[in-house]
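I have placed the structure first, in the form of structure tokens, so that the comments after it can refer back to it.
For this view, one protein chain was removed and the others were kept in their places.
Residue numbering begins at 1 within each chain, and the chains themselves are lettered A and B in the order written.
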Amino acid sequence: VDAPSCPAGTLKCPKKPVDWGMCGKNDLLDFYVAGLPTTGDRSAAPRDASALKVSTTDKNHYVLEGKAEIRQLDLFLHAEKITYDAETTDFTAAGPVTYQDRGLLLSAANAKGNTDLDQCTLDGVRYQLLQSRGNGVAEVAVIDDVDHARLTRATYSTCNLRDQQWAFAARDLDLDRAEGIGRAHDVTFRVHNVPVFWLPYLRFPLDDRRVSGLLYPTIGYGERRGLDFALPYYFNIAPNYDATVTPRIMTERGLMLGGEFRYLTDGSSGTFSADFLAHDSRAANESLEVGDEVPGRRWWYQWKDTTTFNANWGANVNLNRVSDDRYFEDFGRGLYSSAIGFLPSSAYVNGHGSWWTASIGGDQYQITDPTLPSQYEPYRRLPRMTFSGQHGLAGLLEGGIDAEAVAFSKDHALDGRRVDLYPHLDLPLESAAWFVRPELGYRWTSYSLDHLDEGDDPLLRDRHPNRGVPIFSVDSGLVFERSLDIGGEAYTQTFEPRAYYLRVPYRNQDDLPVFDTQEVPFSFSQLFRSNRFVGADRQMDANNLSLALTTRFLEDASGVERLSASIGQIHYFDEQRVQLPTAGGVPRPPTDYDGSIYAGEIDLHLNDRWRIVLDQQWDPNAHRTELSTFTLQNRFGDDGIVNFSYRYRRDFLEQVDVSAAIPLTPAWRLIARENYALNDPLASANDPRGRDGRTLERFIGIEHDTCCVAWRVIARHWIRSASGEADNAIYFELEFKGVGSIGQQTDSFLRRGILGYQ
Amino acid sequence: CGFHLRREAELPPSMKRVHIRIADASSALAKGLAKALPRSGSEVVDTEGPDVATLRFDANTFSTDVLSVGGNARATEYALRYHVEFEVLDGTGSVIVPKQTIELSRDFTFDASQALGVAAQTDLLTKELQQDMVQTVLRRLEARTQAAH
Partner (left out) sequence: LGTDRDKPMDVTADYSKINQGRDKQPGTTYLRGNVRVVQGTMKASAAEATIHQKSNGDVLRVVMKGKQAHVEQQQDGGGTMTADADQIDFDNQTSIAVLTGNVKVVQSGRGEFHGEKMTYNTNTGEMESGDASGSSRAHIILQPKAKSGAAKPADAQPEAKPAGEPGAPL
């Protein structure tokens, strides 16, 4: 088995293309002549008619008897007897006839047609598409030209002819190989020859060029939604516009109309999607005040767009809005979506040059978690402008500036504008074995706050507070290496000590508001940051020296970093005086540690099948572990995968997560996951059940894969709502390969649940 | 114990002149490499050519995924993943460095009660991942071309 299509290096794998591995040899292809050209203009190629016995009654009418054939570039017609008129190029073929061209293979009782017009009519037909799995039978097949064929009283399926587990039977079926679309009328869908449903008209993909198709109904059941049935219609408006309209009927809620419009012009491409439920009947009789101004009216929309104006300027937009904060919990767009607490929206015009980048726009978040009070909502940043640049000044000396100007606004909170400028000089000195990067800069931040009424924080008397502070840092490091031999493999081991000195004098910032500033949880990269806060409202004071050591094992043959391990700590020479105020606005006292948390990382890529990542943080000041995570991923067989991970963050979470997709036989695969919270400090504050540990998510499922049908059944138990209620569900998905699937869309859910699932 | 200062890692002569082909030419990865490659002795040019090697990036994507979900069915940790795939072909199109896949990630916690800086935090982690990726791609190029000698 060669390297898996998704090496262990990548944790999240893309969707695997449809796998026809289970289909045996296609016996219809016994008379397939390989090696015929598949491209080129057939009418420009010479036509060779031949047989054991060829005779002409007059100058133009030939009769070919005995293994008679007509060949022309990719066309290959074979029959017992062919009559051919050289003048009009009409022909008739009798006896078992086989017809083959670049995309289609047919066997028929007899046929007639015209080679100049590439037309051919055959009856008593069995056909097989060559660029995809589609095959079936038809009473009459009319081939109009190189790309179009019309079949009457025909069947279509992607199963082997001998084993037709499912098929469409249609009054007429058009195969449009140019667009890769099949269109059928008066269609009965049969599973093992039992009619399952009837459709007046059906449109489905012939090859994987277009993944979407009409037959994509999703069926599900949930006691909050009742029966949930959605059947999307796909409209191919123009080569660069298309739309999908999805009526979705929920017995508990009503009829919801969903839609998605995609566009691609030379300057921009994007998608506009929306769902709209005029009247949510369940919300009405539960008298929940949901929906926007009109109670019971629920909607969601999303607009994503990327536009390029010219070589330097472009824009991207990502707007998301819902009618109320219970929307996702009621109509989850995906099985994980209920985990969204904040729905981001942003729109920026971005510019870039060889030495600078800039952006002008704004962003905001909408709270979509009913348990979150509104004061948790982040400030709207509109407008927000940023500019940063770095340019060589003289010799090795470089100058740069990072600037941001933002207007903050939020309901029932202090609004204001902030300008943050950070001009700096750098002198990067580097070579293969060492580097020294001194940087000296000055950070100037000033505010203009809106009028303050008495209820405001007394400290914020001044309406134009500001802060100016110089920042000096020197980042330096050495790189040693040696070559060594491990298990017969040549390796290069590196030894990289690194020292980072940072000096920022103290500035009292208690009079500065807190708009978008937060302390970032400690991590290894924290050692080399000039501020432990993100956002300009706080600039930490520092007289720090960070020391770290990294060692790497590079496999010489492939150049891949098989192991990298790092350990490091910040040594504080002064106390840490700048702190964020408590939630109530009371300034926190300084801390006086002499060393930070020790941070260590190990990342092991044994080979394309094994990956182990270890992160560890130990707090010397409190003598306890701050963070400890261990992740192991192993791939085996063709698409088997096992993940094990243990995650501990003090006072935050402690979880174990085991997930696996185990191929039992080529046809059967077991999928399972157990995500168990050993203790759950965040949730157990308001939900005692979390204290002594519980299962956050558990599912067990079985997948069966055959040549043209794959089905999957999953039983799932998971914590569904913010208040910790659990829910159980059974998901069933039946996929008719190459055409579409019925049932719950489980693929993206599995790819999140089982890391590396394919 | 056999350690010595790392010698100047020259890229092979076939990579004396390199053109970086990437979907988003303004990305930090392209700019970072354009600044770093000269130190390994190869000049970055804007157009392909017979004597110019092409460093072609087939994938250069960020993704944010839910890493863990708490007892309140809310995401507690996210992972910001940076996935890059690249290969190096010489002027005639023959392969100098076969397809390489590199994925770096940074985890960050998400506590709804103090989500004020979540956007700023994502920007910071994105910038750091981009700087790391430039170094990792360079190390892979140097180690890979060393191995080829």
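Throughout what follows, contacts are C-beta pairs under 8 Å (C-beta built on N, C-alpha and C of every residue); 3 or more make two chains touch, one makes a residue touch a chain.
The shown structure was predicted, so the numbers you read here are calculated from the model rather than taken from an experiment.
Residue-wise, the contact with the chain that is not shown comes from A:47, picked out of A:47, A:562 or A:717. If you put the missing chain back, the residues of chain A touching it would be 15, 41, 43-59, 62, 64-67, 84, 86, 116, 178, 208-212, 234, 239-242, 244, 262-264, 266, 269, 302, 304, 333-334, 336-337, 339-340, 342, 344, 745, 747-748.
Criterion: only the chains that are shown with their structure count from here on.
We define each chain's centre as the mean of its Cα atoms; on that basis chain A and chain B are separated by 20 Å. Only residues 1-9, 26, 39, 63, 65-77, 81, 83, 100-103, 105-121, 123-124, 128, 136, 139-147 of chain B touch chain A when the two sit together in their complex. Residues 7, 9-12, 336, 338-342, 344, 346, 352, 357, 363, 365, 369, 371-372, 376, 378-379, 381, 430-434, 478-482, 484, 492, 494-495, 514-518, 520-521, 523, 525, 529, 533-535, 552, 554, 556-561, 583, 615, 629, 647, 649, 652-653, 655, 657, 675, 677, 680, 682-684, 686-687, 689-690, 694, 696-697, 718-724, 752 of chain A are the ones that touch chain B when the two sit in their complex.
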